[in-house]
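Here the complex is missing one protein chain, while the rest keep their positions.
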Amino acid sequence: MAEISLVEAITQALAHEMRADADVVLLGEDIGKDGGVFRATQGLIDEFGPERVRDTPLAESMIAGVAIGMATQGLKPVAEFQFMGFIYPALDQIINHAARLRNRTRGRLTCPVVFRAPYGCGIRAPEHHSESTEAMFAHTPGLRVVIPSSPARAYGLLLASIRNPDPVVFLEPSRLYRWAKQDVPDNGKALPLDVCFTLRTGADVTLVTWGAMVKETMAAADALAKEGIQAEVIDVATIKPLDIATILASVEKTGRCVIIHEAPRTCGVGADISAQIAEQGLMFLKAPVQRVTGYDTIVPYARLERYYLPSENQIIEAVNNVMEFA
Amino acid sequence: MAEISLVEAITQALAHEMRADADVVLLGEDIGKDGGVFRATQGLIDEFGPERVRDTPLAESMIAGVAIGMATQGLKPVAEFQFMGFIYPALDQIINHAARLRNRTRGRLTCPVVFRAPYGCGIRAPEHHSESTEAMFAHTPGLRVVIPSSPARAYGLLLASIRNPDPVVFLEPSRLYRWAKQDVPDNGKALPLDVCFTLRTGADVTLVTWGAMVKETMAAADALAKEGIQAEVIDVATIKPLDIATILASVEKTGRCVIIHEAPRTCGVGADISAQIAEQGLMFLKAPVQRVTGYDTIVPYARLERYYLPSENQIIEAVNNVMEFA
Amino acid sequence: MNIVARFEIPYYQYLNETSTVIDTLPEFAQDPQHLQRLYRLMVLIRVFDSKAIALQRTGKLGTYPSSRGQEAVFVGMGDALAKTDLFVPYYRDFGTLIQRGAKLSDFLMYWGGDERGNSYSDDKTDFPFSVPVGSQPLHAAGIASAFKIRKEKRAVLVTCGDGATSQGDFYEALNLAGIWQLPVVFVVSNNQWAISVPRSAQTGAKTIAQKAIAAGFSGEQVDGNDVIAVRERVASALKKARENNEPTLLEILSYRQSDHTTADDASRYEPKGVRETEWVKEPIGRLRRYLESIQAWSETDEQKLLAECGETVDQAVAEYQNCPPQPIESIFDYLYETLPDIYAEQREDVKKKEVPVHG
Partner (left out) sequence: MNIVARFEIPYYQYLNETSTVIDTLPEFAQDPQHLQRLYRLMVLIRVFDSKAIALQRTGKLGTYPSSRGQEAVFVGMGDALAKTDLFVPYYRDFGTLIQRGAKLSDFLMYWGGDERGNSYSDDKTDFPFSVPVGSQPLHAAGIASAFKIRKEKRAVLVTCGDGATSQGDFYEALNLAGIWQLPVVFVVSNNQWAISVPRSAQTGAKTIAQKAIAAGFSGEQVDGNDVIAVRERVASALKKARENNEPTLLEILSYRQSDHTTADDASRYEPKGVRETEWVKEPIGRLRRYLESIQAWSETDEQKLLAECGETVDQAVAEYQNCPPQPIESIFDYLYETLPDIYAEQREDVKKKEVPVHG
């Protein structure tokens, strides 16, 4: 079987679910003939037609609001935002409506929408194409936030998200879209939401991350292993609701934790994980939890953007720091 | 001198600065003849006329975008959003433009806007009128987030925010608008931004809070004092950039910290404060930092909304918990 | 220079402000019983309205937005809707919803601060009120898309105020409906005010109806104090929607004969005397005078109706007041289909919470 990239796994999951469930419809800018600017919907209009693969006018609030309306009628819309930086006009619809329709109607109306967007920096795209503001969605009650970091998880988690009866913000690390390929059987098997994935086990330190930073984190773990430090690497995957139990169990074992994310440091999701460890895991911590994150600055234009991103070296350094505590 | 309420202090600050600086203009829905739905701009249209106190059409993205345009021309717009729950349509303008105009033009164009909004729950208002999503703004590089909790701080911090050369999100706790009155001389003296205010000193535990929760926190501190526990109460006031130094110094002294905020717990600003204490203050912590926060749920309609808000009892209980650690 | 496009905006009225029929009445309006039904509903709305305001004044209800002056808009729409259509209301629309199966007590629950007010007793398909002004036309467009995808002959009716037409979402919804040819009718209930901002300060457009031109479909003005015109134009637009997937924008003109809500004080901004001047156009008296003129209504009928309405409303109030509160933990029970484990602790916590009685 041919190996596929993360973006191809997205396409495969969409196609699978559209075949399996006539209620699944896609909408977004340029998702039709163009197949999306990253080609995530490539070929789908040919198979499913323009009624189910709907190119929209250029208006993000509209995309979200229309998806919400569709969802209440039993459709399962998967709405694409071209880049996460263009999702902001839709925040009102997502926060004030999608996230609370079930609650405010006491379950009478529901909103099974998936809001997809490529996210993160590092692909030398123009300004506003590099956002990673998952924390905003993670702060919003009623939402789920899911971020895959491999082709297999992209496939399995997207299927799970489409089948989920509540709104899901599904963020795809554009830096990983065409990075590592994997064998991903098109078997329609969803992966579980709301749980972390332990990508590597180790007894010395817990590295908690998600999205594209899984790449640098795994590389750092490899490098550390050569120095004799065994890192456990956890891909959070579902950012909200957070599977803190898995993280705590790992930190209980290792006594040390470094959290790595691409978003700006202040009020990033890493802060919440760190706070929860401090509240519930202080007794087994051998060193302060550290965060290796994006800076509290706007992602620089392409020439300097790599300086914004946490590097493998920074992760190694942070691990060395926490290892120094007795 | 007559004592004034928080909302009257807002009016006083606006009037002062409009007299002192012809570039200050106000815009928003119903801020003219009506004086704003909370009367924050009461009387200002009579003194300054409709050119400088501008009722806008009903469109929040427009209010933000127009304020940005005005600000680049040397005006100092103070834009009112009627409730924080209606600021979301403006987030794109605030995040993608206001917060980064200086940065993306390397300082050529700047954006001295104040975005004001009443925020928080507890006034039995209809749904969507109870938001406290300050964490979203605190996560955004380029912004300042300021929250007063008394008439004097409302006056002094609003003056400072208007005079600040960068965009400020200024959130006014509606639950405190008409609560305690205070003597607030109209002397044009700004209070410093970017620093916390220590409202009460104490050696046993540090209570960190802001906005309307200052009320319950101070009440809890009083009650605790009767039991012999001396709490230091810190009003963060500027949520971004955070004056962590003052908080750390206090926690170094007390060894114990409880953070109280109204926003949902997950990814609230409390998480970041807790994470920073864990990173930099672990050595002097005698007990895990605790958070007393709003629940991870949508603010209930009026009948149950008081159950959403952190209570004085919950704060006392949390303090008792952290005091139990040796 | 060539002219490449031309447009015009019509205005519809059947019964003018002196209760004179000025155009051939549509068929339904030739049936006095039908008109009586509409009349009864308008009166019920007005009676309920006064009661709700009284409840609010005595602390028994939260902020409440009155329908006074707009009764014909809500009644005309409700009467025009088919059972299978779907209605997406804004916060003043209970008068339409009670024709769809919602109960008066639902609205007391809602404005009294209880989410169960959105359950709409015998109406399980319509949307709850939209509070974020102008956001709901997009939902209507989405629902209409679903109907069209499924080839169902159903229309969506969505309402908003004149103020809402300044919102980007309003326009985005119109634009989509125009390009996707959606079976949706957009009603703007133009009551001349958005809280304190008069219609004349909301947009430079001469009519709100002409905003449809931007989206490439037709817009009309309708006299909103004439329930016959409202009923007729809404029905006709819904029919075009159902049969031809053709969207329409209807600007229905009336006057807000009240404060914006009970939290508002219009005397701060409403010019003196205007409300009284506008009152002569008011829809209930207009229809009553017409019914009387065709011997289809009498003072006895009126007294009987008022008594009936009073009873109906009192019963709704009793239902509202006797309804036990929701369990506290219900604040978690509709957040997700299944509450994720990590919130279980918070749900336990809130159960134990004592909350001071005072605000």
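By written order: A, B and C. Residues from 1 in each chain.
By definition in this document, a contact is a pair of C-beta atoms (placed from the backbone, for glycine too) under 8 Å apart; a residue touches a chain by one contact, two chains touch by 3 or more.
Everything numeric in this text was worked out from a predicted model, so none of it was measured.
Asker: Using the document's definition of touch, tell me which of B:Thr41, B:Asn96, B:Ser130 or B:Ser150 contacts the absent chain.
Answerer: With B:Thr41, B:Asn96, B:Ser130 or B:Ser150 as choices, the missing chain is touched by B:Asn96.
Asker: In the whole complex, not just what's shown, which of C:Asp169, C:Asp226 or C:Asp259 touches the removed chain?
Answerer: Once the missing chain is taken into account, the touching residue is C:Asp169.
Asker: Looking beyond the chains shown, say which of A:Glu127, A:Asp186, A:Glu252 or A:Glu279 touches the absent one.
Answerer: Checking the options A:Glu127, A:Asp186, A:Glu252 or A:Glu279, the one contacting the hidden chain is A:Glu127.
Asker: Would you write out the residues of subunit C that touch the absent chain, in ascending order?
Answerer: 1-12, 23, 166-172, 175, 177-179, 181, 201-207, 209-211, 213-217, 221
Asker: Using the touch rule from the top, list residues of subunit B that touch the missing partner.
Answerer: 25, 51-52, 56-57, 59, 61-62, 64-75, 77, 89, 92-93, 96-97, 102-110, 141-142, 144, 165-166, 194, 241-245
Asker: For subunit A, which residues touch the unseen chain?
Answerer: 29-30, 32-35, 37, 55-59, 61-62, 85-86, 88-89, 122-129, 175, 265, 295-298, 300-309, 311-314
Everything that follows uses one rule, which is that only the chains that are shown with their structure count from here on.
Asker: From the Cα centroids, identify the chain that ends up most central relative to all protein Cα atoms.
Answerer: The most central chain, going by mean C-alpha position, is B.
Asker: Where the CA atoms of subunit B average out and where those of subunit C average out, how many Å apart are those spots?
Answerer: Spacing between the chain centres: roughly 36 Å.
Asker: Which whole number of Å gives the spacing of the CA centres of subunit A and subunit B?
Answerer: 30
Asker: Could you pull out the residues of subunit B that touch at least 2 other chains?
Answerer: Answer for subunit B, listing residues that touch two or more other chains: 61, 85, 88-89, 127-128, 295-298.
Asker: Give me the residues of subunit C that touch two or more other chains.
Answerer: 115, 132, 168-169, 330, 335, 343
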